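Every protein chain but one is kept in place in this view of the complex.
The block that comes next holds chain A.
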Amino acid sequence: METDTHVYLFATCVVDLFSPQSGLDAVEVLEALGVTVAFPRDQTCCGQPAYTTGFADDARRVAAAQLDLFPQPWPIVVPSGSCGGMLRHHWPRLFADDPQRLAQAEALAARTVEFCDFVDTRLAASQVADTTPVRLALHTSCTARRELATHLAGRRLLAKLPGVELLEPEHEAECCGFGGTFAIKHPEISAAMTEDKLDALQASGCAQFVSADCGCLLNLNGALERRPTTLRGLHIASFLRSRLATRGAEQRR
């Protein structure tokens, strides 16, 4: 079992503005593991939206503004998989021509840990309070899956939770159709992918699905709200918090 006492949370722009509860729940889960969470308040975004659209210079400007925010040698936990992949794999590429920043980016990349990955290696079965049976599906961001193998960490993590039955929807590994500006530049294709993903999730018979990628969740929940169903996607941190004996959970009781 790993023994970090402090971590940084790099919450990402999507969590900050659109899904803050996921970020709060991530903090609570991390604290329940006995870790002190530092949230550098000047953090904004990993730069991915501009980077994947072809505006690497703009992405570099934004990424550069994050480089000095994590001075201690603590792990940097990212509760959104594709952003984690951006830090880990693409920041070093962004600064390939700038030796000083490259060194910084590489050091940060080496400390970057996706949320599930971090929690999985530290969670003890004794910390699980709620074992109510639930049928769950796991949706993993496709970039995060390929760049960080988050689907494996996510499955391992869920397997540690008594009562959770993990279902595997059809075409589980396939993209949900988000893809950043792809969803705006090719809305019909994106929507077709999203609809197929939702059909598969609904057909799987899951009561809920979880994900550690907030872009995918915004996309899937945004489309689910147009459907006559109560099925929703939840950030895996929020689900986890509901199963653990965390400070917030005790307060709610």
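Following the convention adopted for this analysis, a residue touches a chain if its C-beta (ideal position, glycine included) is under 8 Å from a C-beta of that chain, and two chains touch if they have at least 3 such contacts; residues count from 1.
Note that contacts and distances are computed from a predicted model.
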Listed names "Peripla_BP_6 domain-containing protein", "Branched-chain amino acid ABC transporter permease", "Iron-sulfur cluster-binding protein" or "4'-phosphopantetheinyl transferase superfamily protein", with the criterion being the UniProt name of the chain not displayed: "Iron-sulfur cluster-binding protein"
Identified contact with the non-displayed chain, of A:Phe115, A:Phe178 or A:Phe209: A:Phe178
Hidden partner interface residues of chain A, rising order: 11, 13, 15-21, 23-24, 27, 39, 41-45, 47, 49-59, 61-62, 64-65, 142-143, 145-147, 173-175, 177-196, 218-219, 222-223, 225-226
